[in-house]
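With one protein chain removed, the remaining protein chains of the complex are shown where they sit.
Order of writing sets the labels: A and B. Residues in every chain begin at 1.
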Amino acid sequence: MSKTMIEVRDLTKYFKTPKGMLHAVDGVSFSIEEGKTLGVVGESGCGKSTTGRCILRLIEPTAGKVFFEGQEVTAMNSRQMHDMRQKMQIIFQDPFSSLDPRKTVAQTIQEPMKEFGIVPKDQLHAKTRELMDMVGLASRLINTYPHELDGGRRQRIGVARAISLQPKFIVCDEPVSALDVSIQAQILNLLKELQRDMGLTYMFITHDLSVVNHFSDDIAVMYLGQLVEKAPAEELFANPVHPYTKALLSAIPIPEVGGPKRERILLKGEITSPVNLPDECRFAKRCNYSCEECRKSDPKLFEITPGHFVACHRMNEFNNK
Amino acid sequence: MMSNEEVLKVENLTVYYELEEETVKAVNDISFSLHKGETIGLVGETGAGKTTTALALLRLVPDPPGVIKSGKITVCGNDMLEVPVQKLEEIRGKDIAMIFQDPMTSLNPVFTVAEQIAESIEIHEKVSKHEAYEKALEMLEMVGIPRERGGEYPHQFSGGMKQRVVIAIALACQPQLLIADEPTTALDVTIQAQVLDLIKNLKDKQGTSVIMITHDLGIVAETCDKVAVMYAGRIIETGNLDDVFNYTLHPYTEGLFNSLPNINDRKAELKPIHGLMPDPTNLPAGCAFEPRCEYACEACKTQQPELVSFTDTHKAACLRYAEPGFHVARGKKHE
Partner (left out) sequence: MAKKQQKPKLDANGERKQRSQFGEAWHRMKKDKGAMLGLAVVSILVLVAILSNFLLDYDTDVVGMNTKERLQSPNAKHLLGTDEYGRDILFRILYGSRYSLSVGLVAVAIALVAGVTLGAIAGYKGGAVEEVIMRLTDIFSSVPNMLMALVVVSALGQSMLNLMIAIGVTSIPQFVRITRATVLTVRNQEYVESARAIGLSTPKIIISHILPNSLSPIIVQTTLRVASAIISASSLSFLGLGIPAPNPEWGSMLSGGRKFIRDYPYMTLYPGLAIMITVLSLNLLGDGLRDALDPKLKN
């Protein structure tokens, strides 16, 4: 019996810049079921990080609504939002700048628990050790400073901090991108294990498609602030419909030798500017298949087969099912 | 395409960074060679010594604190460690060129892109300023940037385009050897595909040999002919693509492959290498990988493994292969 944990409706975030209105996130809608992982992929400027932060209201959305277990997060006042933070947390990308250099491991991990007062003072130390154990940090490190540790260990501190309040939902913003390959795998395994043990729901933001395939139940592909395709992970990889998704998938270098040769789709040009966008498909300029219709209006997200959403005027032609 | 002409030969190169309190043993006794038109992938994680190796080839290791303790580097017949500085400056940019990782800081913000490409041509070829500029514009076209944009400044270009300009500068004088240090790490995946494609086309056209430094085995599979895997400043496995990918020998190489999510099999568990990279100021007496190796034996702690040949092309440095019948779990066995 799966219920919807997170629902996002027409989430929009614009930034005012000297050059005009920057459309960071534009009318994005999706939902995440309890206990599942939604992988959100896209390249620079697609708005995936901004979306994650808007859900947590670390950045205030310009428009749109966010629901957590049915409650409207975007309508909450600061008191209610404060309490909400216990249930929704975030793990950051950069293990170097996401930890206060002047605080020890213990102080960083304990801060959320102290803020919410959920653990009595005399039990704080024990609870900290327990958390460190859960994330694979040796307890002798309890009084060390971030600069004494490597990236992998720092990221584990970030994870321990995020789970200390026993949240239900965690936004993982490129949690392994800054780590070496062998450490990446350690952290990914850790996150998976925690999800199983604690029943967590994740929004996993990344640009690395091979990681997202391994890690997610559903995948959402974003481009220039919009959701262009969303489908269960297996379906997306087996039957990508949107031309951008296809290009993205074909661009991943595969560490295999001697297999069948892959056709690589090369996109034209560069990612266009997200400022002052005209009413047309944002991908049209780079798309190898763009047509008249594509330049006239912005395609909407349609459910092409159950669970598989695409925003493309020519989607029926591209659908291989 | 490949002739037997040897473009690069590195013999027993050792580079240390001698700091006040400690010495960083960045590169430890490595040897490899490259023939005309070949591309070798230098693979390793942070601290493996790849960038230091690249810098050493151009004698660009910051000195102090970097010191080339021993070794010989021969590029197109020149002994790089012995040639006088003038000759060195002739070689750099003309015979060997380098592309760095970060396109943001590789370009000088106060000169236009065409000027920067032309600068390289002017220095190395006996042509007039005007001719050099003209050639620069041609290079721009070759890397896929319209020549009209030659008069623009770096900040007016995106990351991918800046990297193309960097490639244009590097290839302007048609070098024999191109060193690309993580050229696409800072770029988006679709732009990365474009840039790798560009490098491939240009190198095929000009017959350039390439050293592709990367941590991404996927890039290696797509762009290289042979591979050298580095760990703690040593080459622990080397061979052609088929050797290293399908007949994997060294436990570390196996560990790297196991850490990667398999795009064809999403359910497979990731098997990370436990533990951390060794401290380059405090390397163990024996095999540097031993603390993290699941195949380690007693001898591994004290004895330094040497590179042993398994076939004409495939070498690996692992003591356990002295035992008959030993092989890591991954990959096929050589006959």
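Heads up, the rule we're going with is that contacts are C-beta pairs under 8 Å (C-beta built on N, C-alpha and C of every residue); 3 or more make two chains touch, one makes a residue touch a chain.
Since we're looking at a predicted model, the values are computed, not measured.
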Contact residue for the chain not shown (choose from A:A75, A:A138, A:L266 or A:C291): A:A138
Selected residue (touches chain absent from view) among A:D10, A:E72 or A:E115: A:E115
Going by the contact rule already stated, which one of A:Y14, A:F30, A:F68 or A:F92 would touch the omitted chain in the full complex? A:F92
Hidden partner sits against chain A at residues 56, 58, 81-82, 85-86, 89-90, 92-94, 97-102, 111-112, 115-116, 138, 140-141, 143-145, 147-149, 158, 161, 165
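We adopt the following convention: only the chains that are shown with their structure count from here on.
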Interfacial residue positions of chain B with respect to chain A in the complex: 45-46, 158-161, 188-194, 196-197, 215-222, 241-242, 245-246, 255-263, 266, 268-274, 276-277
Chain B-facing residues of chain A, complex: 43-44, 150, 152, 180-186, 188-189, 207, 209-211, 213-215, 233-234, 237, 247-248, 250-258, 264, 266-267, 270-271
